[in-house]
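Removed: one protein chain of the complex. Kept in place: all other protein chains.
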Amino acid sequence: MLHEFSYIEPGSLSELLEFLAKYGPESAVFSGGTDLLISIRAGLEKPVYVVDLKKVPELQELNFGSKSGLSIGAAVNVNRVVEHEAVQSHYRILEIAGRELATFQLRNRATVIGNIVTASPCGDMSSPLLCLDAEVELLSASGSRSMLLKEFITGVKKTQIKPEEIVSKITVPTTFMDAAGGYEKLKRIKGHDLGVVAVTMIKTKKTMRVAVSSAAPTPVLLPDFVLDTPVAEIQKVAQAAISPIDDVRCTKEYRRFMVDIYIRRLLEEVQHERGAA
Amino acid sequence: MKSVKVTINGRLYEREVAEHKTLLRFLRDDLGLTGTKEGCGAGECGACMIIMNGVSVNSCMVLAAEANGAEIETVEGVGTNDELSALQDSFHRHHAVQCGFCTPGMIMTATDLLRRTPHPSREEIKDGIEGNFCRCTGYEQIIEAIEDVAGTEDSHA
Partner (left out) sequence: MLEDTPAAELKQVGQETLRIDSKIKVTGQAEYVSDMEMSGMLHARVKTSPFARAKIRSIDTSKAEALSGVRAVVIGTELDYKLGLYVVDKDILAKTEVRHYGEAVAAVAADTLEIAEKAVGLIEVDYEELTPVLHPLEAIKEDAPRVHPDLGNYSYMEAAFSPQPGTNIANITRLRKGDIEKGFEESEWIVEREYTNPSVQHVPMETHVAIVQWGHDNKITIWSSAQSPFTVRNLFCNAFKLPHGNVRVIVPYVGGGFGGKAGVGIEPLVAVLSKKAGGRPVKLTATREQEFSLLPCRSQLTYRIKTGVSTEGKILAQEMIMYWDSGAYADYAVNVTRASGYSAGGPYEIPNAKVDSYTIYTNKPYGTAYRGFGHVEFFWGLERHMDLISEIVGQDPLEFRKLNALKPGSITLTGEKITENHGSVSKCLDAVANSIGYGTLTEKEKAREKKTGMKIGKAVASLHKAPAMPSFTATTVVVKMNEDGTVIANLSLIDYGQGTYTSIAQIIAERLRCPAEKVKVAFETDTDRDPYDWQTVASKGLILSGNAAILAADDLLEKAYADAAQVLRANTRDLDHDGDKIFVKHHKESFVTFKQLAIGYAYPNGNAIGGQLIGVGRYIAQGLSNLDKETGQGLPALDWTYGAHGMIIEINEETGEYNVLKVTSSYDVGKVINPDAVRGQSIGGMVQGLGTATCEGYIYDERGRLLNPSFTDNKIPTARDIPLEIETIPIETPQLDGPYGARGVAEHSMIGVAAALGNAIQHATGARLMHMPLRYEDVWRALQNKEPVDNWITKSPYGSCRSTPEL
């Protein structure tokens, strides 16, 4: 059961931003609701207004251009991204990680941007998007600003977003287009589960990137690695960068152990795809 | 309160609905369509699965107010009162039902799955229904029932 709130359904961007300019602090922005409604049900959030983004046409946009890269609107659900032709051919890591997010039915609701804005250390979309140098666009009635995803997420469930702002879109540049890549996620069952610890790796002709989630307050993007960096070196850098905890899901010891395993597996995996980039 | 006009199983409903009400509770409490079940209320178990505008969603994760203008299918609209759908009949024939509480959600998920993928492999069926918990059957007879309809059954039956 949910506590009482008002449901606001702006039909345009300006209407939405004006509303948030006025009522931002009492509002929760809503699209898929797969995190928000759970938080409200649990009493963790008590917004006066729940503001639905889905009727704002711009926020439903999902575009790809060979120069501009991929742009994902705030109301675009994960399945649309996963099933998008350009994603499948040019940003495969997003498809691979996206399919690991919850269940098919929840992916019909959950949005990529929601997964980012929630800023959970275990979000499935954040570490691949970090690897791809994704940039978020923040919009408010008074203007827009953009920043790298890396800078946007600041802590456990903390971001740079202000109450009057929304993340209107996330853009993925062409820098890492067609990179080979993989995503390894430790789950407690074989069915849907959040990542107990997860590693993303992508590889282009020049460079390799690794990001680790559920192993620190925020997903961690490691510094770039040159091709043929020995696995032990990547593992060493990763171990120094993460700070996993013991919790009900796992011990930090096993999290650290599996990060090393996943790095080794992913390296083998992307090496097989050497020609791909 | 919000005015909501929604088509459910081909019939139009017009109601005033509390804005914080989930679609699940709207279906059950306001419309008396109790075939759709609540197992957790948190999007984890799939007992509340429905098809909204052609896609399967957990109705506990949807607000009733959002459904304004939507086309919704629930278990009550699958098959007719005289004839089960092929899937329902297959669940019946394969003993894919025990306590029955997950069954409506499972039927909706499988209905959607077979529309998207008419001939799913066993693995595709497992992936497709992983969001629907069943504590009784161990899933095997459910998978067999879906395979039967999809014409992809192996030697298990």
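Each chain carries a letter (A and B) given by its place in the written order, and its residues are counted from 1.
Here is the rule we go by: a contact is a pair of C-beta atoms (placed from the backbone, for glycine too) under 8 Å apart; a residue touches a chain by one contact, two chains touch by 3 or more.
Keep in mind it's a predicted model, so treat the numbers as computed, not measured.
**Student:** Check each of B:76, B:112 or B:148 against the chain that is not shown and name the one that touches it.
**Tutor:** Reading the full complex, the residue touching the unseen chain is B:76.
**Student:** For the chain not shown, which residue from B:66, B:130 or B:147 touches it across the whole complex?
**Tutor:** B:130
**Student:** Out of B:23, B:51 or B:97, point to the residue that touches the absent chain in the complete complex.
**Tutor:** The missing chain is touched by B:97.
**Student:** Even though one chain is hidden, which residues of chain B still touch it in the full complex?
**Tutor:** 28, 32, 34-42, 44-45, 47, 74-76, 78-79, 81, 84, 88-89, 91-104, 107, 125-127, 129-143
**Student:** Under the stated touch rule, tell me which residues of chain A contact the chain that is not displayed.
**Tutor:** These residues of chain A touch the chain that is not shown: 1, 3-4, 38, 42-44, 186, 188-194, 245-251, 254, 257-258, 261.
One rule holds for everything that comes next: only the chains that are shown with their structure count from here on.
**Student:** At what distance in angstrom does the C-alpha mean of chain B lie from that of chain A?
**Tutor:** 29
**Student:** Which stretch or stretches of chain A touch chain B in the complex?
**Tutor:** Residues 1-7, 9, 32-34, 37-38, 40-41, 50, 52, 54, 79, 102-106, 108-109, 191-192 of chain A touch chain B in their complex.
**Student:** In their complex, what parts of chain B are in touch with chain A?
**Tutor:** 2, 18-22, 25, 41-43, 46, 49, 55-58, 60-63, 65-66, 109, 127-128, 130-131
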